[in-house]
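Below, a portion of the complex is reproduced, with chain positions unchanged.
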Amino acid sequence: MSGSTFGKCFSATTWGESHGPAIGVVVDGCPAGISLCTDDIQVDLERRKPGQSPFATPRKESDTVEILSGVFNGMTTGTPISLLIPSANMRPKDYSAISQYYRPGHADYTYDQKYGFRDYRGGGRSSGRETAGRVAAGAVARKLLSEFGIEIYAYTSRIGPIVSDPKHFERAEIHRNFLAMPDSHAAKTAAEYLTRQKESEDSTGGQIECIAKNVPPGLGEPVFDKLDATLAQALMSIGAVKAVEIGSGVGAAQMSGSEHNDNLEYCDGRLQKTTNHAGGSVGGISDGSPIRLRVTIKPTPSIHKSQQTVTRAGENKTIAVEGRHDPIIVPRAVIVVEAMVALTLADLLLQRAASRIDWLKRGLGYV
Amino acid sequence: MSGSTFGKCFSATTWGESHGPAIGVVVDGCPAGISLCTDDIQVDLERRKPGQSPFATPRKESDTVEILSGVFNGMTTGTPISLLIPSANMRPKDYSAISQYYRPGHADYTYDQKYGFRDYRGGGRSSGRETAGRVAAGAVARKLLSEFGIEIYAYTSRIGPIVSDPKHFERAEIHRNFLAMPDSHAAKTAAEYLTRQKESEDSTGGQIECIAKNVPPGLGEPVFDKLDATLAQALMSIGAVKAVEIGSGVGAAQMSGSEHNDNLEYCDGRLQKTTNHAGGSVGGISDGSPIRLRVTIKPTPSIHKSQQTVTRAGENKTIAVEGRHDPIIVPRAVIVVEAMVALTLADLLLQRAASRIDWLKRGLGYV
């Protein structure tokens, strides 16, 4: 069924392979009347684009988006928004070698098994390039969310052994270093670490944290489409993600109930939680406090170091993956995490409108 | 939209609240011709049932399932299978107090915010009792999977600070202790720990690991309905889950590519992976090796210890949750994890049948 659609009310259908003529997405269900132009989308694509850091592939992709439908006079019309990003910088290349063996950690083997053959040029559909469509759709979702004051930001919280220190957290710093870390000191140490990993022809994993602020209470649908469950699908669907944590995450295993429960109190007439172990979602429904989550991203599988693998013909083989690759994927995935969180919240926000008859009547103008 | 349906081809729609007359599930899309009787389902429900352990609520629920449709002469007919579990042991009780305040860590506040009011009897729809429907549906999925030799088992791998030692793993032990731990020594230590927690009127979190064996390669649909993404949604949708990890999970953050990549080799004519950090899913598609995953479960929010909270009327209040509660939810959630994994695999297995034209033609009898 090739599940290329995410979202039930606000949906994104991505398409495209690494080395095709273009990549894109169709956003359906976006309400009419939101101002939207290519700049709104381009700003997010710029953050995903390769070739901008010593720790990212030097490949140049212009990644310039075109809006092909669904916008009229600068406003969304309520009909599908088709976004297209033509490919560029596709050097003609000989893929005959790679077509015959399976790169460890890549989807080469599984695509061959699933479909009987595969588009082996640059990873085909399993390429990280597919996330360009997600980022473009996420930018549209973000525009919708901004109408409600909802704000999403993510950052690199760990690179290999180096952790961003919450005490040194500075939000502006995220955009000042190549690694999207909010702690300038950690960013410096991580850069040194990455340089050493590159020298040893190896790659590195890491973690991304994401915060969504001003999310109203009531988002998330019991029982399978809970806010946290939908976020988990959204985030785990990003290529290299191996873990998704909400709020306390894996730490919850070692806490007692009296520690973990977020107590409630009225303070200055406002409801507050003394802590936010829940990460903003209780019973799968947003509680009005910030959504907090973390994803773990595996080290880039493409490494120059030699590895053991097998060929399609059934022979063992030693390989070293050639070409221009990211020694770490984490910093470029930050915007992808934001995009998937935005898509999730946009979809659940639309669903929210119909959960109470009084709100529904108000929305439709019956009261 | 109240997302009570999970699965696209093989789907389960659960319904019911904690204190309603019954709870149930409709399984739709199950292929015709699979033998199915109530015993197939009851065996899993027995594992979820409360009142069986010193570390579970002493509430007695008979949890006896009835098959109301979709089975004829002991075989599934291809039409919806309606499963119903009548409620029992519902002591008349006064919920007037609980209806007026929000228990920390529970969904009381968020349901009130979402719907304007809530069914406050025993947690209503957010009650753990809702998982009975999942377990019943999971048992049907398991029957389907058994036709393909697929086997799923889960166990408690951690309770608070006590970890089951992989070196002492013994599968039969899982069913021998109250805590579903595969390491008898860890189970003993954990039982002592839990006794102390109970005495201090507190509760405990933990982790569950799950293995699915004999899963053929090719399950999982790029890009949003990847095997791992669908598992993540399935598992995070279980009430108390705060983290989902596939394979290496959070550990991947600290690994280098040369460590993390699972090398491939032919050994005795069979393809093997030297490691399984992928957890059986590469590019979101099963690779034929065991699916390995871990979930983290928060400590039960219902504790007798006193907590700060607020009332619906907007006043601060100190409470202690009364009643019969599980001091730890982990052991009872083991079968729920298995059920959600079974539902996920069953759905993706059905989708798999149509991913290649040659397989599709073979299935439909055209070759």
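Letters A and B mark the chains in the order given here, with residues in each chain numbered from 1 onward.
Assume contacts are C-beta pairs under 8 Å (C-beta built on N, C-alpha and C of every residue); 3 or more make two chains touch, one makes a residue touch a chain.
Everything quoted here is computed from the prediction, not taken from an experiment.
For this complex of identical protein chains, the structure file gives a whole-complex count of 4 copies, while the figure shows 2.
Note that in this section only the chains that are shown with their structure count from here on.
Centroid to centroid, with C-alpha atoms defining each point, chain A and chain B lie 26 Å apart. Against chain B, the residues of chain A that register as touching in their complex are 1-6, 8-9, 14, 102, 104-107, 109-111, 113-116, 125-126, 130, 158, 160-161, 197, 202-207, 217-218, 220-226, 228-237, 239, 241-266, 271, 274, 277-279, 282-288, 296-303, 305, 307-310, 314-316, 351-352, 354-356, 358.
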